[in-house]
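A single protein chain has been removed from this complex, and every other one stays in its place.
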Amino acid sequence: MGRETTFYQEFEVFSKRTPTASFQHQFSLLAPNKEMALIMAQENFMRREPVVDIWIVNRKDIRGLEGEEKLILGRLNNKDYRETKGYGYLKKKWRHYEQQMFDEKEILSWAGDKK
Amino acid sequence: MSNERVALKELLFQLADDDFLISYRGSEWLGLAPHIEEDVAFSSITQDTMGHATMYYNLLEELGEGNADALAHLRSSAERRNSVLAERVNGEGYYMETPIYDWAYAVVRNYFYAQAKRVKIDSLRESSYAPLAEGAVKVSMELHYHLMHWRTWFTQLMSSTDEAEKRMTNAIKLVMEDFGDIFSYGQYKEDIESAGLIATEEELTKNWIAALTPVFESLGLAVPTIPAPVKNGRNGEHTDELDTAIATLSEVYRLDVEAVW
Partner (left out) sequence: MVVVALKTEEEKQQEFLARIEAGEKIEADDWMPEEYRIALIKLISMHGISEIMGALPEKEWVPKAPSLRRKLGIMSKVQDEMGHGQLLLRVAEDLLKPYGKNRGDLMQDLFNEDLKFHNVFHMETNTWADAGLIGWLVDGAAIITQTNMLGASYGPYARALQRICAEEVFHAQHGESIILALAEGTPEQRAMIQESLNGWWESLLMFFGPASSQTTGASKQDVTIKYRIRTKTNEQLRQDFFDKYIPRILSLGLTIPDPTLRYNDEEKRWEYAQPDWNEFKKIIRNEGPRSQARLNLRRTSYEYNAWVRDALSAVIR
């Protein structure tokens, strides 16, 4: 038997656990095409957990960072102007006007229901 | 026992033994499938199917037929009501030695079987026996995947290499030779059909052909014709292959049928 030069393709498998959850990476598998990858994905990686949706992605279609390219991720810790911690002083200011600060916890609590 | 009661019991044995024997054959494949990822996927289907058999044996136990494990393990081949197709070996050789299993046969048998099971389950959802109708709703949930899985294998192998096509064509021939009793209710046909437990043999056959037609048409083929049964498993007519299977599957159980294992 000769050496098998092609052994299918590599597919990355993602799944969603609940309707509101984000997709999560699971693992990779070998399959000749998307349809085959799909019928093997759930039982290989999510046999014991609920799944509401599955994504199959051919590795060829993924652009990741290689080796030294990861250097582009470096960043100085001087950007509090784009984070709430750069605006903490507002709390004191609003107190002066006898108002509460609208912080993240407060704002996210506004989802839907009126208080 | 009333005719209706006998009919119900017979039908449950047919459903239970079908799923039990075909999943037993599936369990022999474990570890030997042509692709590792497929081995894992196939085993889940086998486990689901044995789970369905267990549900039917439990219904029989509730009807006073005896313990579910005893029903699965101890009944002789003459007492079995499965289709001959479900009992057939996977290929040559005993699984404990170095068997040679035929993947084309596995794909065709399981695909045609899953589709037959689909039309039966769809009908059983309306069964006059409520516990069976409830069971059918549950089984139905898992069948979607089984069908998609085997249909994908079937269509892809049928449109791949010449060798695969040749092997698949041969497998279709082999599977169809045993397909005659799949939709048969055997000697209890009238009682089973008139009790409203499930649709008639003819209606199920028609639904099976209708479901397979688009798939076969897409491959440029005609759905094969279901022959009259040579042996009718529903009447307890079986091959030696079933005897060997029963001997193996009950080997440990029979060491002590009273013991807890």
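By written order: A and B. Residues from 1 in each chain.
FYI, a residue touches a chain if its C-beta (ideal position, glycine included) is under 8 Å from a C-beta of that chain, and two chains touch if they have at least 3 such contacts.
Since this is a predicted model, take the numbers as computed values, not measurements.
Enquirer: Kindly name the visible chains that come into contact with the excluded chain.
Expert: Result: the unshown chain touches A, B.
Enquirer: Which is it among B:E28, B:E87, B:D178 or B:D191 that touches the chain not included here?
Expert: Checking each option in B:E28, B:E87, B:D178 or B:D191, the one touching the absent chain turns out to be B:E28.
Enquirer: Looking beyond the chains shown, say which of B:M1, B:I100 or B:A130 touches the absent one.
Expert: Within the whole complex, the residue contacting the unshown chain is B:I100.
Enquirer: Quickly run down the residues of subunit A that touch the omitted chain.
Expert: These residues of subunit A touch the chain that is not shown: 1, 3-4, 6-9, 27-30, 32-33, 36, 44, 47-48, 64, 66-68, 71.
Enquirer: Touching the missing chain, which residues of subunit B?
Expert: So the residues of subunit B touching the missing chain come out as 24, 27-28, 30-37, 39-40, 43-44, 46-47, 50-51, 53-54, 57, 68-69, 72-73, 95-96, 98-101, 103, 156-157, 159-161, 163-164, 167, 248-249, 251-253, 255-256, 259-261.
Simple rule for what comes next: only the chains that are shown with their structure count from here on.
Enquirer: As a quick test, compute the distance in whole Å between the mean CA positions of subunit A and subunit B.
Expert: 42
Enquirer: Which of the residues in subunit B end up touching subunit A in this complex?
Expert: Listed in rising order, the residues are 35, 37-38, 40-41, 43-44, 145, 148-149, 152-153, 156.
Enquirer: Given the complex with subunit B, which residues does subunit A contribute to the contact?
Expert: Listed in rising order, the residues of subunit A that touch subunit B are 29-33, 35-36, 38-40, 42-44, 47.
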